[in-house]
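Below, a portion of the complex is reproduced, with chain positions unchanged.
Each chain carries a letter (A and B) given by its place in the written order, and its residues are counted from 1.
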């Protein structure tokens, strides 16, 4: 892949990226390799199942598919449909993961919050530790970082402990990098290229091995509010993702889909993400808000799309 | 129990739930089994006596029955009437429990607060530790979580330490899951189905072994303020409880009665709670605000109702 021109900027090819696995210490490498090659679609891709909506949004997300209210539904799905890993909070990991231990890797989300208070000053505090993850046999730790929140000081301090423990225990660190908070809202909000790009870089600099980003949305009205030169750039969504992936450096990037969309859109998006340099996807509601057989079916199609569109060696 | 229809949703039967005791580590199992089978009404039920009103409300709750001002009154009641356990704060546990040590199990409440400041930003900080509970011979630890409070970050961080210590010492964790705070008030307040359901799920995901909930109240005016789909659901109180019990997953649920009501109402409510999948009740003022003999009598009737209406294997 040759250099890409965005406006007047020359962008370095992703192929120039050194492999992440080559730079990782043994424990992190051992564990992350399981997700990339031994479980899930393999071939260096990641297909992750998040099961944290119960605390992040409350039980309301389970109503479209009442079976999904029993956490066992998603755990079974993760194991039987062949995910690279599932991601959940401590209580679920302790009660529901044991039945699937060894059948599907676990990413322990160590922080979380409800969506009841406003997110002006968003902060997600730790309810579990990296040592909990080690004890439970997890293969990675997940952490939500609210980039730009007025509470970022506490957030970074807390992340420091998690990162240090990940280094100490050889545990891969997956950062959910979410731009958030009142100050950011005044600069175009959480979905601009500016915001997503900053989040990607921040996560990388804070020590992420894998960065989870939301898809940037191109909206000229909002982009005008972002700092220069973002306010004057004219990029497509694909270019925006590609740049954000680059901002994450050697860290791998997975992107998420958000609320439920059509099958076509899911597959189109997956292809798009992989072509833009993503290492995989993290789809929750788009999968488990379906009846069992439908869920298995769409997962199979996502897998095929991931494998067909790999552009990056992890 | 067959499938239950709520609106158009089919809800999984509680009988499908895996037993909690089967999933617990030995220390937690040993201790929780004592409450469920060796003390109290037994047969997998819980009849808990809370003695924390002295700090949560101040001495005013003792005025209707002045004898109750001496903590020994409630401790003696717990032991002689045959409760599954009593729950109190550290000072009472250290001074009054020794006389009843071994006669009735102790749940040490490790956090608490007065009701003097407003609860807009409710937070109950720890005044005792899980190690205190171990040292005093307690069989469980109690923690109040204010779900949705603007201070939830501190709350979850604090709970993490308690939960980890519970894991370390094999101590069952009982979470008083109370929706609370200014942000929630704007979404219908603390008694809606939405609020109680979210609290149940939150407590489970944070690692509760037993969740204490308040009874949801169906109030169309308040329900309108809750997020979709709660604002459009038309459920009875019984259905609401049943769903909240499900949201707590494998964690057992006990429900409380709040301020004093008539005997008939107490027994009716107990039956109702058990039929909706509850594992027991936690009645404080409804019991000890009565003279001694009356208290013993109502306790006996509650016991009978608990045993007659068991619907769930713990």
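Heads up, the rule we're going with is that a residue touches a chain if its C-beta (ideal position, glycine included) is under 8 Å from a C-beta of that chain, and two chains touch if they have at least 3 such contacts.
Remember, it's a predicted structure, so these values are computed and weren't measured experimentally.
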Identical protein chains across the whole complex (2 displayed): 5
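Simple rule for what comes next: only the chains that are shown with their structure count from here on.
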Turning angle required so that chain A lies on chain B, C-alpha fit (0 to 180°, nearest 5): 75
Centroid spacing, where centroids are CA-atom means, of chain A and chain B in whole angstrom: 36
Residue ranges of chain B in contact with chain A within the complex: 9-12, 16-18, 23, 147-150, 152-154, 156-157, 159-160, 163-164, 167, 179, 181, 183-184, 187, 194, 197-198, 200-208, 227-230, 243, 246-247, 249-251
Contact footprint of chain B on chain A as seen in their complex: 52, 54-55, 58-60, 63, 66-67, 69-72, 88-92, 94-96, 98-99, 112-114, 116-118, 123-129, 132, 151, 154
